[in-house]
Structures are given as C-alpha cells and as structure tokens.
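Submitted below is the structure of interest, expressed as structure tokens.
One protein chain is absent from this view; the other protein chains keep their places.
Up next, chain A:
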Amino acid sequence: MTGTQHEGRALPVTDLSLVVLVGASGSGKSTFARKHFKPTEVISSDFCRGLVSDDENDQSATRDAFDVLHYIAGKRLAAGRRTVVDATSVQQDSRRQLIELARKYDVLPIAIVLDVPEEVCAERNAARTDRADMPRRVIQRHIRELRRSLRHLEREGFRKVHVLRGVEETEHATVVTEKRYNDLTHLTGPFDIIGDIHGCSAELESLLSELGYTDGVHPQGRTAVFVGDLVDRGPDSPGVLRRVMAMVKSGNALCVPGNHENKYGRHLKGRNVRHTHGLAETVAQMEQESEEFRTEVRQFLDGLVSHYVLDGGRLVVCHAGLPEKYHGRTSGRVRAHALYGETTGETDEFGLPVRYPWAEDYRGRAAVVYGHTPVPEATWLNNTICLDTGAVFGGKLTALRWPERELVDVPAERVWYEPARPLRSEAPGGHDGRPLDLADVHGRRAVETRHAGMVAVREENAAAALEVMSRFATDPRLLPYLPPTMAPTATSAQDGYLEHPVEAFAQYARDGVARVVCEEKHMGSRAVALVCRDAEAARRRFGVGGAPGAGGAESGGGPTGSLYTRTGRPFFDDGRTTEEILGRLRSAVTDAGLWDELGTDWLLLDAELMPWSLKATGLLRGQYAAVGAAAGAVFPGALAALEAAAARGADVDGLLDLQRERAADAAAFTAAYRRYCWTTEGLEGVRLAPFQLLAAQGRNLAVLAHDEQLALIDRLVEHDGSGLLQTTRRLYVDTGDPESVRAGVDWWLEMTGRGGEGMVVKPLGALVRNPEGRLVQPGIKCRGREYLRIVYGPEYTRPDNLARLRQRFLNHKRSLALREYALGLEALDRLAGGEPLWRVHEAVFGVLALESEPVDPRL
C-alpha cells in the first residue's frame, strides 16, 4: 500500500492495535506520536533507555531498553489498549519482534512509515544537544534500511501500512481511529440467536415464525444472529443461505461464519477441499443454483467476521466458543478459534477430535453464545451456552432470546443425516464432575457484590480459607452460603452492663429504621441447612449423588442436602445423622406446603442447633469446664486459709472479701456455661431453631421482611411432628416510641435474667439502607450479662474490669459484618439466579476468608 501524494491524508488506525512508527532518527516520529496519540499510548525506546540506564542515548542499554518496551507494550495489549511504539524500527528484525508481540496478544499490527529526507533528519538531530554528535552515517544507514523495508512491510505481517513521504505529507496527515469489525457493542438488540442450521431450511422457517419473524422481519425490530454452520449435510443449504443473506443484507440479521461455511467458501474460491462431512450435499445443491447466486454466496461468506461483541460487551456470539482473552481481538488465531474451537489433540472412539472443554474454564463477564458441538439440550455453563441441538441429526433447532435468556426451539422434521456419534453433553462427568478452579479463590481477590460494590479479600485470609475449605468443609456444591458475622450493640455505660439493648434501638433509630424485631438468641451453634425435596432434586439442582465420577464408596441414594457450621464444616461426622435431621425438616416443609408455595424443590435455612455442647464439647471441656474446675478446686482452700489468718488477727479482711467475690464470680461462670450443656442420645434432645429462610429456586429469601419470614418459619415449626424444630420468640419494637423501647428492654432483662443468651435486633425490612444510602447492620446482638461471662471471663462484671473492658473498638467488627453480609447476599442472589457454581463459591469463599480477619474475638 503505497501512499499517494495528496494533502491532509487520513490514516485509518484500528482502536485496538499495535502501531509501529518506522523512520530514521530525526524523522519526527515522537512529534508525530505526540500529535496523534494519547501520551500514555506511546512508548518510546529513548524513554525506556532512560529508564534502565539514566541516559536516553546510551546505545549499550538498547537491549534492556527493548525488553522493557516489549514488556510494557505486552501489558497494555493484554489489557486491550492501543499501543504506539516510537523507535526507529527500520530493521526487519526489530519489527519482527513487534509483530510477534501483536500476534501474541491478538491485535492488528499497523505500520506508519515516516519517509523523511536525510538532510531534514540530520538538521533536526543537530539542533538537539543530546544528539548533536550523532554521526551522519547512522542516519544514512537508517534511511537505507527503511527504503529497503518498504516493499515487504505487508508481507512481514503488518495488516495496514501507511507510508508518509516527505515532511509536508507527514505534517498534514491525520489519524482516524476505526472500530474493529467485531465490535458491535453499540447494538443492543434485542436479539434472537439461532443455532446450527445445516441446510434445514424448513426448520429454520418454522423457528423464525415461532420467534415472530414474518418474511425475515420482526415486528418489534428484533435482530436475528446466526452462529454459523448454515450449510452442509441438510436438504436445502441454498434455501438457508438465501434467507440468511437476505436478512443480513436488509439489516435484520447478523451472521458469524461456521467451519462449514468456511470450507465451502474455500471450495467456491477454487481451493481443493475434501467433500466430506456433508459438503458434497451442499455442492450438489448449489450446482442447481445460478452462477450469480454462487458469486453472491462467495462474497457473503468472504465478508463474514469471525465473532461479534454485542450489547455493550455483555454478549459475544461466535461459532465454536471463545475464551475471554480473544473477545474483540483480531488475529488468525482468534478466527481459527472462533470457527473451530480448541481440541485436545486426541480423538474419541468415533474418530472425532476431542474438544477442549473451554467453557469449564470460562470465567468471563460476557455471555458467550455459540454452536458447533451438537448437544441434546442447550444449557448454560459458566455464562456460556451452546445452541447446536443437532437439527440435522433429528434433534431440534434452537434459538436464544437475548436479553431475556429464553430458549425457543422447533423439532427437526426428521433425521436428515446420521451422526457419527450420539449426541451428548460436552463436559466430562456432566453436571457434577465439573470442579472448581483454584484461580477462582486463590490469592488476593475482589468480589463484586450488587449491594456493597467490591469486597476485597486479602491473600493471607484466602490462604487460611483455602485450608479450611479444602480439608474440612462440606462439598462446595452443597455449601452455597456461609452466614456473616454480627456486630454487638454499642458498649453500654449502664452500671454492671457491657451490653444493653437501649443502644441497639438508638442505633437503628439514628439509621432511620422505625420498626425492628427482637429475636431471641438461641443457646446453640449456628447451623445452615440445605434441604431438597428428595435425592433426585439434589442431584438435579446441585449435581450431587449418583455421580458417574464418584469414588465408588458412595452409597446409592445420595445426599438430600447438607447441614453445616459457620465455617462450612459438616455438623455431623456421619451422613446418616444429617439425613435424619434433614428428613424431619423436609417433612415439616412438605406438611407446611412450602415446596409448592415457594415454587421450589430445595430450601436453604439459617438456624441454630442446640445444645451447644453437641458440637462444642472440645471447647467446653478444654476451656470452660476446665476454668470452672480449677476455680472450684482452689477457692475452698484459699478462703479457709484466709479465714484462719483473719482469725489470727492478720489484716486480710479486704483480701478475704475480694476472694469471696471472685469465688462467687467463678460459680456464676460455671452456672453460665452449664446452661449450654445437656446430654443427648442420638437425635433425642437435639433442637433446631430456624430463624431465617435464605433462598429457594429463583428467590433470595433473605431480603424478605422478618415478620413474613417468621410467619413462614412458624408454619414450619407447627408442622414439625418430630419435636426437632423450636420456635424463635420475638418482639416487635418501634424505635421512636419510648414505651415500646421500654417493653423491648424489659423483655431482654426478663430473658437474660433467667440465664438466656440475649437477643438479636434486626430491622423489620431485613435489607435496609440508611438515609445516606448505606446498608444498615442486618442485625445487632445484645448479649445477656451472665452469658458474657463465658466471653469476657468470670470476673468481667467487677466494676474496675468493666471500666477497662468498655474500651472496646467496634468499627472493624461492624465493617466486617457488613462486608460479610454483602457477600452472603451475593451468594444467595447468585444461587437463586442459577449462576454457575464457581460464582456462588467465590462469594461463599469470600465470607470464610473474611472470617479470618483480625478482629477482637470477644465482639
């Protein structure tokens, strides 16, 4: 492409490309770059020389300088940013490296040559103090090399070459940024994306009319998008081409090429291709058509763009699927990928290539809609969906409505072509054999939540969570949620109290929450229960049980859910006990009619499992009972000794009183922990108090107002015939009404006076924001005075201890509670929305990681 001389040439430059300026020293490359590109787009070799050697003209630093230049350019291109390289680039070898770089990141290499006379270059260099002594022969050599290069720049791989001859043309040229062909982000549809047709013209016509098109036009202005493989195998490839080409031409459709069009296109161009895989049928059918039509087809196929990025980047359509790093990129590799997909190099028992399961790895934000591999049903996997449902093999022709994400299909009229192998799902192991990837959870991460923006997870916390998740947790498929931590009420100044409900009510009043519910805090361990209608429902929805990939030791029925602790550990070591509890819970759900009412066959609940001693035995014996035992052993003797000393007239009265108080505190401590212990026999004596329904099919129930919540839960408890379920007592309080607040306080005093653990105050509306628009705490705990002995130690109520303990810092705990709350809600939203496992797991893992952040454990 030689530049023709005329004033003010416009140079088209693609928006994502690697622009290589080619010109001798002094030819004005830097000036040109400054004038036409953003300063951050330009990387100059001089600058990089300066970076590594403190001297922009130090030629001995050239090698290192180019390493740096390539590195920076690579980072920019990987991030999808246009990059301009300002170096002489007159030698083929230096350009070759840049072309390799562009190919590596799948962007277009573009050359802009500044062919400026030697005298001008020399003059300019002489005017610069730092280059004044550059020998003339260097410039001469540059120009010689440049001239020699001009002829083969395109052959070297530059996809656009602009040559500016002389000072005049260089100064008057303008750079025009062009979009890539595949960038249709400005089109928002709505779209109807149609799977592989393979010459099934009749089915295509039925599908189009099913979708509402009349003669290729949709009354609501929808756009059809064809994922390719229009031709081969089927009865009427010309008919399909005619319809699709007309729709594309009239602007009612877009089309990306499939491998079959590609091959047929090569045939039309006279290349020698084998007439296999149904090409023979197409060729024969097209023989019946006019030469003119064949020419039209050839031009149509020639102009197809490998893939499209649509709808603001939310949708990518291509034939064979495309990893995120190739979206919107332009290279031979991207085209090959879009048309053929990636194979592992192996062949299966039918002699067909084994496809690399790219969708398993896919973690991109854009939905990828594709075809190519016939599957029995179109299903979403990691935000990708394959629409090839084998119409030509007697399956069906499928379309996806976007953004509605609805599937529409019509059955094949008959088997038009015998498949080489039976249709089957692409993923190895099917739904359940698909594992999570370490990259989803490892290292420093930020999880995007819809209610609180990005939540950051630090590396050391993720590392700890990885250990616990891997070694102890329930199967992640049955671990769709972890409960967030909860902040305590602001520290009370009342005599004898560290926590008191008055502050909690006041806090919510300040946040503009008029009505709250006080829920009794159960004296047990936090437990999350996932209960499915039956093992089949668990298999269908969560992919567990009866897995073909199972280790053989798993028993027939498969789990019907899970019951786990706040760090995701199974509550009971043996699955049978879990199933027994789930069975009782399931009966209650069934008898209460909640399956149908909620339109679900699984339910996730937040609950408290009692007694505490059931799980925390180790802690109780090792810590609490031990402290009680030591105190019980030491005080009788010490008090007797003090009494004897006092009787002898020693001045120990103060000490004696003090020790008596300490003995009483220790006894109160023992009484406090004993309330959490009772003996159980199997499930005899075990109680489960559900206090929130978290999620069901299609619904995040955690955003349901608490009175509605509790009404549903009351029905569960009523319909429990097994004595497992326990009600959660509650009281509603108006934070602005002093009477109501007093009633709330009295309720708490009465409950905790009898040794109760305390209560949790929650905004009635569950998910509530304050007037400034920030999330308010989803709950504030007010723990009982006696219960807090277990937390702060037996003697915490002594006035001097209380005075010191009041110096506690709640902000970090509050922030942690909100961040974990946002992650928890996010997990539930993703779960309810049927998002892929890794997305749910990402949020759940985040909660676990945050739980290992340093915060005062007593809060």
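Operating definition for what follows: a contact is a pair of C-beta atoms (placed from the backbone, for glycine too) under 8 Å apart; a residue touches a chain by one contact, two chains touch by 3 or more; residues count from 1.
We adopt the following convention: contacts and distances are computed from a predicted model.
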Absent chain [UniProt protein name; select from "Phosphate transport system permease protein PstA", "Small RNA 2'-O-methyltransferase", "Cytochrome bc1 complex cytochrome c subunit" or "Peptide ABC transporter ATP-binding protein"]: "Small RNA 2'-O-methyltransferase"
Which of A:581, A:610 or A:848 contacts the chain that the document leaves out: A:848
Omitted-chain contact residue, chosen from A:78, A:415, A:641 or A:711: A:641
Contacting the left-out chain in the complete assembly, out of A:369, A:399, A:412 or A:652: A:652
Absent-chain contact - pick from A:566, A:715 or A:729: A:566
Where the missing chain touches chain A, by residue: 343-346, 428-429, 432-433, 435-442, 460-461, 463-472, 475-476, 485, 525, 544, 547, 549-554, 559, 565-567, 569-570, 612, 615-616, 618-619, 621-638, 640-645, 648-652, 655, 658-659, 662, 666, 669-670, 674, 677, 679, 790-796, 801, 804-805, 807-813, 815-816, 848, 851-858
